[in-house]
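A single protein chain has been omitted; all remaining protein chains appear in their positions.
Which chain is which? They are A, B and C, in the order written, and residues in each are numbered from 1.
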Amino acid sequence: MSGVGDLGVERWTPRAAVFVAAALAVLGGLAFGPALFSAAITERLSALFIYVILAVMWNVLAGYGGLVSVGQQAFFGLGAYVAVRLSAAGISVYPALLLAALVVGGLALPIGEVMLRLSGGEFAIGMWVVAELAHLLVNLDPLVQGETGTSLIALDAFGAAARRADTYWAALAAMAFLLALVFLMLRGRLGTALQAIRDDDVAAASIGVRVLATKRVVFVLAAAGAALAGALWLATAITFQPHAYFSVQWTAYMIFMTLVGGLGTFEGPVLGAVLFFIVETAFGASGVWYLVGLGAAALGFALFAPRGVWGAFAARFSPRLLPLGYHVVLPAGLVPALGKKGEEQA
Amino acid sequence: MIFLNQILQGIFLGAYYALIACSLSFLFGVMRIINLAHGSFIVVAAFLLFVLADRFGLPPWLGLILVVPVMAALGWVLQVLVLERSLKGGLLVPLLSTFGLAIVIDNLLFEGFGADTRSLAPAIGDLAFASWTLSDDVTIGQLDAIILLAAIVVLGGLQLFLAQTRLGRAIRATAEAPDIVGLIGIDARAVYGFATAIAIALAAIAGAFLGLRATFNPYSGGMQLLFAFEAVVIGGFGSLWGTLIGGIVLGVAQTLGAFINPHGFLIAGHGFFLAVLIARLYLPPLAERLRRRGRKAVAA
Amino acid sequence: MTQTGPILAATGLGKRFGALVVLEDVDFTVGIGEAVGIVGPNGAGKTTLLNVLSGRYAPEAGRITFRGADVTALDVAARCRLGIARSHQIPRPFGGMTVFENLLVAAAAGAGARGRMAEQRVLETLALCGLLGLANRRGETLGLLDRKRLELARALATEPALLLLDEIGAGLTDGEARGLVEIIGAIRERGIAIVWIEHIVHVLVQVVGRLVCMDAGRVIADGEPAAVLRNAAVIDAYLGSATHAPAHG
Partner (left out) sequence: MPLLTVEGLEARHGLLRAVRGVDLALDEGETLALVGANGAGKTTLLRTIAGAHRASAGRIGFDSADITALPAHRRVPLGIALVPEGRQLFTGMTVEENLLVAAGRGRPGRWTMATVLDAFPQLRPKFKARAGDLSGGQQQATAIARALMTNPRLLLLDEVSLGLSPVAVDQLYVSLQTLLGGGATVVLVEQDLGRALRVASRVVCLLEGRVTYAGAARETTRERVMEAYFGMTGGR
């Protein structure tokens, strides 16, 4: 095996370093948002950060775990509800948001234990049933008063501007943290295992990947992430009306963002969330037609462009903007001529 | 006796669930697709019947004569435009595409009809509330009786169609072995088209009863999908009469839940469904382990 | 753990699909570092045997021990981590990952390798299987021969003590198959035991020292390859009983 020892395996490239530095700079710059932007823009950006979380989390579940759930609103709603409950129990507001995500992640463990054993379509609708049941049970809580709902009263202690800024920072920090977490996960051993499961779970098992255990991790992470998004949404909206949080619409948004951006890629859902944000900002006022458009886009991308915008772009140009993959630096003589793709090299 | 009446009402409700569930189960049986837009199609039919009754004074029974063929045609279009392509796209695509379709349909209905809750009951006059009183506590709604009858006729008719007709046998053959039927001259794509048309036509009948026995709005489809799915899972996928049993079990669970607690109707239904899932997942392996242990004991 | 006993011993294996009996009372052993070929006519149960040995199917009867430990109840992934790796008849590359990453995940999940060590081992395995030049290509862009090589290399990256090969030569030209045989020969020389199903017997006998012939779910011959191929029961299994044959003209 002479010569192998000299070969390098490269993860960071100059381009990736520049891109990651730029991304960090953007995140850093956004930290000054409340000082720079108007109140309205600050609030909109908080919403964008929550969309990014939702898209990235649904993508972890479906894009890497192969688990299409139409019931992620269960965790979104539970996140908000548990935050209300914790706050009512005297825990200060912003820690309560984080704690709510952890509590819901814990709840997701036994739920996943049952649901992960179902086949594709059964898992999808089964999760919806779980969401409905969670909604109904939350309505039973006297604090919530059924569909009347309640609000995060503790936030009233803050002034409007301070609340806006704190929520903005909380959402930004949560998004940055979850992006970093998923990034590190994909870069590590779990990430290659996840990609293997995404591509072929039978083959993944045959090389020793613990498929069910890995899916369990993905399920719990996606649940906790959706719960954090729900808790943050509560902080932006203050009121908690169960039907608004347990609505299947949320899952529709997640699916739209992920499908349009690119299922099973890191960058895709972030791009999808930004696109969704732009579409919503431009057409959200047109009401129902905008929702029809979202549904039609999801349908169209599922049927005709399943890779999504980013997936199609990456397949064509291999931009390698992030150091997620591995690149073997080969001596010039070893790189075979291209142009024989997909056919025998007879 | 009140308790008996609750069970009776649950059975009638279950008959409605069997009606909305049989086409979901049928389509899954033929194409292995769970159509997430199923409930939305039921609501579309209900709205079509509502328009015919409201604008043209056509009672739903007559309206169905027009609506069923229209929905069948929609089913064919669904197969050609969406399902056929979805089937080639792997496991996730049918779910994602039919979910997207449901969003489109629901919001188009909202655009056309607004958020108002509608009902077809006014179009059938007294029948909507007429009932036979069997005793002080036990009454049977005449419409309920019709629904039970309709469920039996639809399920029986579907069974008979699949067993006795040329197309029915071709559908069963295609469901079993889609790769083989071409060898005996059957065009599987055409069969899928017919099957989807039939499934959506059946959804039209379900839509009529949705509108007659309750109210509906453009976003009612999701809940109908869930009830249908629960009935199918409880009764066992692919079995038509199992669907009726599943629907009735679900209906009885719901009415008993409502009997116990005013909020108990839906909670009991969903909870019972999840209990069935858990039992289905954990009981067979347990039984297998016990069986193995028993065999070892015998061998030893 | 014994050093002298067989690395794999299966006794009394039985497997049925519905009413169809696919394996019936199959005994099968593989010595440490031994290469065994499995042949037999269509429907003999060869691939099912491989699936039972690898853990894809649970047998209804029988017991499988690997390095002296009972592995009958373990699933595919667990057996792989113990050292039983397999290749699939139709290659199943991870299409969205590069060839290097395909092996890296196998080294990590199957052999617990990590960091620089894992990368180095993967590079060596790629070199052994002639895939180094394709290290950065995505799995889905490979041709059939390279997919077969990848299938082999990825199984090897899990650092198995026993390698199960399912018709890895099928569909290749003679020249392509020869290249694969050289690689498999090199794997054998590293002391890895091999069980290899192949219909192209002349390819198979270049590597294996022992041939097992199956028919109708049973082992009907086991021994030195040339002897097995001359065995009357084997010829009957392939061509039907000689009593039906017409007189030779």
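Simple rule for what comes next: a residue touches a chain if its C-beta (ideal position, glycine included) is under 8 Å from a C-beta of that chain, and two chains touch if they have at least 3 such contacts.
Since the structure is predicted, the reported quantities are computational estimates derived from the model, not experimental observations.
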*In the full complex, which of C:K15, C:R147 or C:R188 touches the chain missing from this view?*
C:R147
*Where the complex has a chain not shown, which of B:A177, B:I260 or B:L286 is the residue touching it?*
B:A177
*Which parts of chain C are in contact with the chain that was left out?*
18, 20, 41-43, 90, 143-144, 147, 167, 170-171, 173, 199-202, 216, 226, 229-230, 235, 238-246, 248-249
*Where does chain B touch the missing chain, residue by residue?*
166, 169-170, 172-173, 176-177, 179-188
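The rule is simple: only the chains that are shown with their structure count from here on.
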_As a quick test, compute the distance in whole Å between the mean CA positions of chain B and chain C._
47
*With chain centres taken as the means of their Cα atoms, state the distance from chain A to chain B in Å.*
33
*By residue number and range, which residues of chain A touch two or more other chains?*
none
_If a residue has to touch 2 or more other chains to count, which residues of chain B qualify?_
none
_Residues of chain A touching chain B in the complex_ = 62, 66, 68, 70, 114, 117-118, 120-122, 124-126, 128-130, 132-133, 136-137, 139-140, 248, 252, 255, 259, 263, 288-289, 291-292, 294-300, 302-303, 306
_Interface residues, chain B side, partner chain A - complex_ = 28, 33-34, 36, 82, 85-86, 89, 91-97, 99-104, 106-108, 110-111, 222, 225-226, 229-230, 233, 263, 266-267, 270-271, 273-274, 277-278, 281
_chain C partner contacts - residues on chain A that touch it in the complex_ = 1, 3-5, 7, 9, 189, 192-193, 195-196, 198-200, 202-211, 264, 325-328, 330, 334-336, 340-346
